[in-house]
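Every protein chain except one is present and positioned as in the full complex.
Up next, chain A:
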Amino acid sequence: MSAWRQAGLTYINYSNIAAKVLRRSLKQEFRAEALKRDESHVRVTPWANGRPARKLFFETTFNTYLKRF
């Protein structure tokens, strides 16, 4: 079993990390255009019972704390 799968990553996470490293290692003239592909603005919210699912306050603040590191 691959090390990354044991660490809890999916193949999608694994290939995205590899792609990020590749984009950062490009030469200066190709970097800017490649880095444009490195952003994602999609926001997914889970729904339950026809309304957005309510997350616990602690969970949301903990997640935002985690996202900064």
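Criterion: a residue touches a chain if its C-beta (ideal position, glycine included) is under 8 Å from a C-beta of that chain, and two chains touch if they have at least 3 such contacts; residues count from 1.
As a convention for this text, contacts and distances are computed from a predicted model.
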Chain not displayed: protein name in its UniProt record ("Glucosidase 2 subunit beta", "ATP synthase subunit gamma", "Malate dehydrogenase" or "Emerin"): "ATP synthase subunit gamma"
Sites on chain A contacted by the missing partner chain, in the whole complex: 1-2, 5, 10-16, 19, 37-52
